[in-house]
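Data block below; observations after.
Just one protein chain is left out here, and the rest sit where they should.
Chains here go by letter, A and B, matching the order in which they are written, and residues are numbered from 1 within each.
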Amino acid sequence: MQKSDYKNMWVYIEHDGKTAAPVGLELCCELRKLCDRTGDKLFAVILDALPETELDRVKDCGVDGIVQVRGTGYETFNTDAWANAFTVLSRKYHPSAIFVGGTINGRDFAPRFAVQLDTGCTSDAMELDWDPETGDIQFIEPAVGGKIMAVITVPVLRPQVGTIRPGTFKYAPAGRKAQIEQIEERIDFDPEKIRCRHVDFIPDESDPELDIAHADCIVCVGNGLKDAEHLERYRRLAKLLGGKLGCTRPLYDRGILPYKLQIGQSGVMVKTKLYISFGVSGAVNHTAGVDAEVFVAVDKNPDAQIFNYCDYGIVGDMDQVCDEMIRQIEARQK
Amino acid sequence: MASYNKISPEIAEQLRAVVGERRFFVKDEIDPNYSHDEMPIYGKYMPEAAVDVETTEEVSQIMKICSANKIPVTCRGAGTGLVGGCVPLAGGLVLCTRRMNKILYYDMDNLVVRIQPGVLLKDLAADALTHGLMYPPDPGEKTATVGGNISTNAGGMRAVKYGVTRDYVLAMTVVLADGRVIELGKSVCKTSSGYSLLHLMIGSEGTLGIITEMTMKLIPSPICDVSCLVPFRDVESCIHFVPKIKLANLDPQSIEFMDADIVTSSAAFTGNPIFPERVRNEDVGASILVTFVGSDEDELDQKLVKLGQLAKDAEALDVLVVATSSNKKSAWAARSSFLTAIEADTRLIDEMDVVVPVDKIPAFLIYIRALGEENGIRIRNFGHAGDGNLHIYCCSNDLEEEEFKRRVKIIMDKAYTKCAELEGQVSGEHSIGHAKMVYLRQSVGEDVFKLMGEIKAVFDPDYILNPGKVCDSSLRV
Partner (left out) sequence: MLKILVCVKQIPDVDLVKMDPETGNLIRTGVPTLTNPLDLNALEAAVQVKERFGGEITLITMGPPMAESTLRECLAVGGDEAVLISGRPFGGADTLSTSYSIVKAAEMKGKFDLIFCGKESLDGATGQMASQLAERFDAAQISCCLSVDEVADGKIRATRALENGKEVVEATLPCLLTVEKDNFYGRLPSLEDYLASKTAAITTYSEKDIEGLDLQKIGVPGSGTIVPRIYPPELPEPGQIIRTGSVKTDVGRLMELLTEKGSL
């Protein structure tokens, strides 16, 4: 088969039987735009049943069709049945590309079926483009700690497989198509052959301080922080502003703050009204995770990249600026 | 008893005229941190005004104004001291050197660097490295200014091999109390030329003059290094191991001591348990971290083999090697976190940094722990085993401040007496400030203390420089 024989783009709709995870819908919205350029059809792939109302939300994202898979082996997530389903489907329908949300489970099974199909797989693209000459999708992503942007393509093999982090693309439904093709597939995976089985699930205790994705205000501390001892003032500032504390990857790596507070492509993507960064250099991987109405940056290095992303910047010692902010805000509140 | 004047609006105008609007502060423009260093428990004192100086000339003019008007002047660097040294006890003016942070030039032929006093220790160390050079003194607080290091004769971890800050100051520019500018020392390797006022300035804590520039000695940076963590069942066997390393001619760069408590705190604080609490199914009572430097790996391996043999004979639980860059990073991050780890889980804290002969370390630690228990105060400690310098922290989370201070005073009084008995000194590297003046006086005796006062009077007859510190007991605080 020639690569031009592979047509259409697929998006995996991850769900828990009740609701569809946002990332699948985000991908449908973004790929709608790409398919309009390439002439491919956009299909949503759903394993096991999804309630009608949620299905409606998928349809509203402008999909041309839905591939609904039913069968045995899909009660709880398992790599074997999931990877198998995509391999079987892909061999039958020959899609040009398959997109999977870069959740923990998505990142678990997608690279696996790529090997089964003996094709190329990319992860964490931040932008998708298309080269009409080659017909290849260009997966554009930051590399080497955000120092460069790399264009990655799958030049020969098909399908082109990509996992994309939640929050990378906006959920902006294009509206429902008049005709939506419905494909029903039965793919049974023998439950006896599932090699890694679900035994139990223990939900995390919810800690509101760790839930920062939609906080109104975020005070983000970066690698400029001297040590954990200096952290308290930022917590205090966040509290004064009615917001939450966040951090960049180095602070998680340094063991100073938990993973759930790590903002950026490989952590939490945040949407907020006011975002204030202290000692953050501004690597693309981080700024890609910030959607703020007003972005304030404080850093001692006047050439820091972060100042390219901010609305307002102050060049200075992060601790001093923070202390002064606390002082002035407290003075106002009195 | 010295008498001082307030900074009148007229005097304020004169001072402002020296540095301009933006670097002169009064009232609530003054950074509130200027009222204390890292030990606020010794009291907070706000100055009447503060100035950020940038040049020797500015300092000279300011001192002329202040000496003419008898305004007290307290010099401040990064404010990372631990004895209240930069706190303006008598109010007056705080003269801050943080903007004098330029590395002026390197003289690669003589391996020296000329810098301003506000250069941070970490910046000097990093910059020297880019020239293939090392600034050997390595005090724990890397964000201190080098000017502050000189004023306290700071020591640090590498003192075992390289000595202390004093050993690396070759020359300096000093502004005297009346505004005269003098040059002390030269960029030479030896001198036998009269009283060394240079060395008098070092460790004088801003009471004799204001250092505005200095020439520091550097050495070629060692090519490679390796560290070893040697865990023991208890403190005694751990400390007894230290002189053996030195006697075996292993020439370590540093020998750091840590007990089980501090290792636990640090692991909780950094989240990375790099120093084990159990080794070969035994609890670790105390460990030392030994660092060697050398010109190639073979040389270091030979030292390691020797160390391993010594450790076996001394019944060490194991010898663990810190050789990779990530392990070095983690190990030194943990070691550097000791003080902050203590501070992080402690509400009230007081400290001492006595130095005793190395063989007396166990005796002193056992004594101070017993004192802590007797008085209901938690004692935490770590320190430079290689030179007998111990950092001892009295901690409490539940006592009222007054009660804490009362109990700590009992402990301190007895501990310093014990220290004297063991032939130790009041401070190894944190200096005297105002917090330890009484203990200095006890320790050196009336004759010496009086001589110190007389020297102070020669340099600063009106006692305007950093009043109430080191040997100036005229202020009752």
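Note that a contact is a pair of C-beta atoms (placed from the backbone, for glycine too) under 8 Å apart; a residue touches a chain by one contact, two chains touch by 3 or more.
For clarity, every value in this text was computed on a predicted model and none was experimentally measured.
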- request: Check each of B:A17, B:A126, B:I219 or B:V305 against the chain that is not shown and name the one that touches it.
  value: B:V305
Query: Since one chain has been left out of the picture, which residues of chain B touch it in the full complex?
result: 22, 29, 228-229, 272-274, 276, 301, 304-305, 307-308, 311, 318-327, 331
Query: What residue numbers in chain A mark contact with the hidden partner chain?
result: 79-80, 83, 103-105, 107-112, 114-116, 118-124, 142-157, 195-204, 217, 241, 253, 266, 273-274, 284, 293-297, 302, 305, 307-317, 320-321, 324-325, 328-329, 332
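Here is the rule we go by: only the chains that are shown with their structure count from here on.
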Statement: Distance between the CA centroids of chain A and chain B (whole Å) is 48
Field: Residues of chain B defined as touching chain A within the complex
entry: 31-33, 143, 269-272, 333, 336-337, 340, 343-344
- line: Residue positions on chain A within touch of chain B in the complex are 226-229, 254-256, 320, 323, 327
